[in-house]
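A single protein chain has been removed from this complex, and every other one stays in its place.
Up next is chain A:
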Amino acid sequence: YASGTLQPGVGIEPVTFLNPKAAALIAVKDDVAVIRINNPDSKVNTLSIPMQREMAEVMNEVWANGAVKSVVLISSKPGCFIAGADINMIQACRSAEEVTALSQEGQKMFEKIEKSPIPIVAAINGSCLGGGLEFALACQYRVATKSRKTVLGTPEVMLGLLPGAGGTQRLPKMVGLPSAFDVMLTGRNIRADKAKKMGLVHQLVDPLGPGLKDSDVRTVEYLEEVAVGFAKGIVNKSIPLTKRKGIMQKLQDYAMGIPFVRQQIYKTVTKRVMNQTKGLYPAPLKIIECVKAGLEKGSEAGYLEESQNFGKLAMTPESKALVGLYQGQVACKKNRFGTPEREVKNLAILGAGLMGAGIAQVTVDKGVNVILKDTATEGLSRGQDQVYKGFNAKVKKKSITSFERDTTMSCLTGQLDYSGFERVDMVIEAVFEDLSIKHKVLKEVEAVTPPHCIFATNTSGLPIKDIAAASKRPENVIGMHYFSPVDKMQLLEIITTDKTSKDTTASAVALGLKQGKIIIVVKDGPGFYTTRCLSPMLAELLRLLQEGVEPKKLDLLTTSFGLPVGAVILADEVGIDVAAHVGKTMTKAFGSRLDGGNIEVVTTMVEKGFTGRKAGKGFYIYEKGSKSRNINPAAEEILKKFKLSAPPSVSSDSDVQYRLVSRFVNEALLCLQEGILSNPMEGDIGAVFGLGFPPFLGGPFRFVDAFGADKLVQKMKKYEEVYGNQFTACQLLQDHAKDSSKKFYK
């Protein structure tokens, strides 16, 4: 805990309040009280119960002191103002009422801040999120550093919650209705310069370089000095609290004053939310309700609505699933294998295709030198262009400068030969999925790389041990399964064989983390975890198509179940050839259990060149520039040729959904049962972030917990009667069905 010792201020000898247990320390500079927030037990500041209590005490002390004319609120944590409310505090609650009470407590505290008799300036450096932003919004003035670490936002919606401490009420008034909805419904991080433009902060302060002190330390000091200056300026009226509004702003305000316009906005926003969420996520709708209540029925009603909805949302399974995913994501951003002996400084990637170039793109800006090797100039040039385009898009979005793009690109070397491989610490191969080709490159690579060099294979289906069979150093061979597009998909599935050394694993995880990935580490086996779950679902999809379910209907049924893209579109995205290839390998490995539709359908499609999105034709036709996609009639013909009759007992819309989902979920559980997965959490993370399993369900394991293993087994039995062993529930699922106390998550 911070001590109550004297804090030197600038100017007049500081007066200090004794505040021995405080996570918030006060120093007085002239007549400005500076409150420095510093949660003693954590690297970040969160609004926990003790923190709130202490803040209240500190504020009362400040208000009671007549000599203090204004306040500056700042954090002593590097890179963090207040990161939000304490999630554990909400999770510990057993009822909606308890959560509502928490919310009301927060609302009350911030109301006091808002009505403070002396101006309070929030000096923001680092993350100012959720409750932290709501705190800042209640202050009279906000100054933020232009640092890249400074982000403002209300990410509650991503946890199935809403800004429950006045955010839904203050934001619309501050930034206008459209921006407020944008901020709250997307939950995205807003950089300081954008925040200033929106009117979320009043002033920006530039980060400083090293001078007489470390640059981070001095930047915060400087922020404090500047904020103190503004606080004094507000008191002596040289700094106005309100900005003069421009014409656009005045017009917008006028329009928002018309009830009809507001109604139209609510309607449009609700429609958009329904389009995107299919009504599966309650939080966005509640946010709209709260904003509406505040604007239409007055602020008392608004605040009440906000706290009550906050309580209700916290108890929803959707919120619990999303919070679980958040926690899993945090866990999967750590390296449980320790620090590797050697850092990967030079990486070589074989194959400059979509995957290879994508991997290069996420690596080359992390201080790693990357060699991108291909066998032909056309492929290489296409790959380098892909990387350039990726960074250039960031320049256009102003998240990096053109100069940073150029220096980053200078760390990428494109080549056709193995020169320079003697300096390489790791090679990731992304060549064609064919065992003999993989063996060939493995041998070539081992001949030219140093003994410590790791060979990582980016395969989606071939067992790593089969690839490693050709290696002289199998302990250095590992699987790194990236998902396409690599720069967008957050998951990395790392696959270890019995022979893979722990240091190799640690190194692969370390690189993946550097690339910004969420990582699951699984055991080797055909299809590992993700491909293995996807495979039976695709097999079932094919059968459903053969049974005459329209692709568009299938897509609708799957998206309304919560998949981000329809299952048929997903097949086209993955590539029909890839699906065919994986399907064959998986059936070979697991026998008829992984069968479904007739594989002939897809092989015929591949023969005709309908390999999916990349070819412009799959089950759908893809045209450049056109967003609407039409059914590919030729693919329909093929399906007709292989038509099966649909058994009516298992072909209702709901049956269609559960036939797809139960096979996915059952296979996921089987992976845990067989030890491919080391825990349910990684299984959930892998399914959601790699395969688009509906986030509000939290993943296959949490889904079983919530849906009920017994109910799922019942459904599967019905399908088993028709289709046989493909729907036989695995032992683990049956165990859970028999004993309802068995849960994957306590």
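Going forward, a contact is a pair of C-beta atoms (placed from the backbone, for glycine too) under 8 Å apart; a residue touches a chain by one contact, two chains touch by 3 or more; residues count from 1.
Rule of thumb we're sticking to: contacts and distances are computed from a predicted model.
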{"item": "From \"Globin domain-containing protein\", \"Auxin-responsive protein\", \"Trifunctional enzyme subunit beta, mitochondrial\" or \"Phospholipid-transporting ATPase\", the hidden chain's UniProt protein name", "value": "\"Trifunctional enzyme subunit beta, mitochondrial\""}
{"item": "From A:Gly229, A:Pro340, A:Gly583 or A:Gly597, residue that would touch the chain that is not displayed", "value": "A:Gly229"}
{"item": "Hidden-chain contact residue, picked from the options A:Lys43, A:Lys197 or A:Lys213", "value": "A:Lys213"}
{"item": "Positions on chain A where the hidden chain makes contact", "value": "203, 205-215, 218, 222, 226, 229-230, 239, 401, 403"}
